[in-house]
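A protein chain is absent from this complex, but the other protein chains hold their places.
Here is subunit A:
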Amino acid sequence: MSNQSSQAEIVRNSLNRRYRKERRFRLYGMLAIFIALAALATLFVDIIYKGHSGFVKTTITLDVPLDPEMMYLDDPTDADQLSMADFVAPIIAALQEHIPEAETAGQKRELGRLLGSYAASEVRDLLENNPDLLGTTQTIEFLAHDRVSTYVKHADNPRYSIKLSEQQQRWVDQLLEKGVIDTSFNDVLFSRGDSREPANAGILGAIVGSLLTMLVTLAIAFPVGIAAAVYLEEFAPQNKFTDFIEVNINNLAAVPSIIFGLLGLAVFIGLFGMPRSVPVVGGMVLALMTLPTIIISSRAAIKSVPPSIREAAEGVGASKMQVVLHHVIPLAMPGMLTGSIIGMAQALGETAPLLLIGMVAFIVDVPGGFFDSATVLPVQIYLWASASEQGFVELASAGIMVLLTFMISMNALAIWLRKRLERRW
């Protein structure tokens, strides 16, 4: 009796200590979650803080006199005349309307530098496509030079250095007051390919490149991955050889992605002679990388289909193939899809293997097909982040936001599919 009560005494005495221990344990867990969330929040805040201005463009709207004499152009349908014509002069004349003090050649030059280098070709394209406009005055919205854009957006931010001369700054202030220089939503970002000028650079080329690459990856990795998983899970005999394959698939999932790039370089480009920098090769390399992920998750999904379903189907006389096609695959599909989408999301963010097959490149034209040179979103972000012009800093962060949006929507799709198709037993 006394022995029992003393044991209860021991337990009671240690109770507080044990409670404290548990509280500490919970606290560690909460702390871990807090650290993870804080890291994520810092990342997001930093990216949004740096990148939000990337979604804003600076424009200069001018009434441009398309005066034939000023441009040395009297027939815009003549290619020779077009190539010799001066399209900068009317733009400077239009600017002088607002800044009459700019008279010397040097001042005019500085005035012209308020606009990006695309301005002259915009005037040329306009005249080439509408020769009737010669001699009229047209209101055209030009993109401002990167330096003007930086000044307008970040004049007070010490992280940016203003590279306009004092004279130019004064002019920009005047033009801002008159409403000639204005800021608006940066549609250029979503409608053009890369450029060396931040104002003209867009992410559309990279988005299309990513889509094309992902399509190839999906078209290869999904059917192959699922076929492999179904065979290994449902039909393959259990022996040393299949064990060996299984071990290798698991190992393959952990192979660094750059290795797949080397493989792609040696096999697809070296052996098969496929071109560099094209989405087909990129997609094939990423498919190899994604395959193990899809196989492993698909096998897990197939395994989780309860044996009772198989047995019931076999019981009513279904063949093995009917069991698999009619019952196992449909029931395992949500898991397979989830695995595939997560694998694809991983592939979407990959740059290392693409470096070796030449997809890290300066490509201006938006790719039109699987055999056109292309880059992908993360590569575009990398290229912008390492460029020296200040305007690319905000574009890189804006690009990250676009990439994250794609990732989040892919993961959301995976969750939605799982929720919708999932069946519980």
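Basically, contacts are C-beta pairs under 8 Å (C-beta built on N, C-alpha and C of every residue); 3 or more make two chains touch, one makes a residue touch a chain; residues count from 1.
As a working rule, contacts and distances are computed from a predicted model.
Engineer: Which listed name, "Cytochrome c-type biogenesis protein CcmF", "Substrate-binding domain-containing protein", "Tryptophan synthase beta chain" or "Peptidase M35", is the one UniProt assigns to the chain that has been left out?
Structural biologist: Missing chain, per its UniProt entry: "Substrate-binding domain-containing protein".
Engineer: Which of A:H52, A:R196, A:K303 or A:K320 touches the chain that is not shown?
Structural biologist: A:R196
Engineer: For the chain not shown, which residue from A:V88, A:M284, A:A313 or A:V376 touches it across the whole complex?
Structural biologist: Hidden-chain contact among the options goes to A:M284.
Engineer: Identify the residue among A:Q7, A:S121 or A:S308 that touches the chain left out of the display.
Structural biologist: A:S121
Engineer: Touching residues of subunit A against the unshown chain: what are they?
Structural biologist: Touching the chain left out of view, subunit A contributes residues 83, 117-118, 121, 161, 163, 195-196, 216, 218-220, 222-224, 226-227, 269, 272-278, 280, 283-284, 325-326, 329-330, 333, 358, 360-365, 370-373, 386, 388, 390.
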